[in-house]
Each structure stands twice: as C-alpha cells, then as structure tokens.
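The following block contains the structure, expressed as structure tokens.
Up next, chain A:
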Amino acid sequence: MIKAIKEITFGFWSLVTGMRITIGQFFKPVVTVQYPHETLKIPARFRGHIELVRDPGTGKAICYACKLCERACPSDCITVDGVKLDGAKKKSVTSYHLDFTKCSLCGSCVEACRDGAIRYSREYNLASTNKDDFVIDLFRRLEEEAKSESHPAPAPSSTPAAAVTSPSTPADSPAK
Partner candidate 1 sequence: MQNLSDHLAQGWHFVQSLWPEPLRLILFVAGIVAFVGANAAYLVWVERKGAGRFQRRPGPNEVGPAGLLQPVVDGLKLMSKQLIVPAGVDRVLFRGAPLLVMAPVLMSLAVVPFSASLAARNINVGLLMVFAFGSINVMAVMLGGWASRNKYAVISSARMVSQNVAYEIPMLLVVITMVMLTGTMNLNEIVQQQAGWFWHWNLFDWKHNPLAPVTFLIFYICMLAETNRAPFDMAEAESELVAGAYTEYAGMGFGVFFMAEYANILLGCSLATVLFLGGWQSPFGVLSGLVWFLAKMYFLIFTVVWIRWTFPRTQFYGLLNLSWKILIPVSLFTLVLSSALMKLLP
Partner candidate 2 sequence: MSEAGPVKNVETSQAAPTAVTRPNPLAHLALPFQAVDYAVKGYHVEAAVPPEQVVAAAEMLDREGFALDTITGVDWLADKQMEVVYDFFHPTKGLRVVVRTRISRDKPEIATISTVFPGANWHERETHDFFGIRFLGHPDLTPFLLPEDATYHPLRKDFAG
C-alpha cells in the first residue's frame, strides 16, 4: 500500500515538473526561421548543383572539355562537348549538360577536375513544375551571365566566386 501511495505522489510530482518545463518553454522566444521572409546564411562549403567557373582574365569558361568529370560521375549526369578553335592550343567547351535529376551531389566531378573549372553553386531554391527544367546547360547559363553582366557595364567585370545569395531558380534561366 505504501509503495502505491509513494508511486502516486512521485508520479504526480513528475507530471507537475513536466508541465513546469513546458510552460517555461512557452515564454521563451521562437527558435524557428520564418523561411519565405527570412533565410539562413549559407555555409561556405555548401554543395548546390555544379556550375562552370569563369576565367578572371579572359572572361571565358576555364573548362576545355577534357571530359574527366564525365568519366568520374557515378550516375552519368554530365555530358560535355567542345570544339578546337583554330589558333587555340586547347579545345573550348561549347555545351555542358548536367542532368540534375540523377545527380547525388557526391562531388566526384569537382574533385576529378584538375583545373578547378567547375565548382558547387549556392542555389537551393530548385522547385520546379516539370522535370526537364533540371537538365541544365551550364555553358549557356554562363553565356547569359556574361551577356547580362557585360551588357550594363561595358568593361567585363570579373566576378570572383560571388556568393549568390539571391536564390535564382533554374526556371527563369532557359534550360533548352
């Protein structure tokens, strides 16, 4: 009988402490980030889908279509082709298709590339209604960026690894 009474009192006391803790939490500030209105700071090594790197000097893409990344990718997401311009000793890339639906962001391509021609982008707002928005042609996108940047400012302003804080969804950059 004593054990039952002791159990009831300790049990009731544990209920009261439980409620004391939750009411304590009730008056503490909110810990969640209200996503559409506020966004978190993206860490430096964040792995978005890959993007081509622009050579600061010439403003062209560093990549010369050596296809090392294509071979390194476990799920064959990358198809690269380039053409040898006359006068240039190396090929230059003409199209760089990344099938982001199959990419598992393992980073084998970025590591395989010996010249640092591709790096992780900072984009995470990748919602889209149809699937082929995710077959991204990185080279065409690099061209647009170059055109849009050179258009307003005539001098080709070299943009170092710009932290793209404003999330741009691929939907607005034409995928085909």
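Per the selection procedure, all candidates are chains of the complex that A comes from, given by their letters.
What we mean here is this: contacts are C-beta pairs under 8 Å (C-beta built on N, C-alpha and C of every residue); 3 or more make two chains touch, one makes a residue touch a chain; residues count from 1.
All values derive from a computational prediction rather than experimental measurement.
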{"item": "Options 1 or 2 - which one, within this complex, touches chain A", "value": "1"}
{"item": "Residues of chain A touching candidate 1 in the complex", "value": "8, 15, 18-19, 21-23, 25-26, 28-32, 34"}
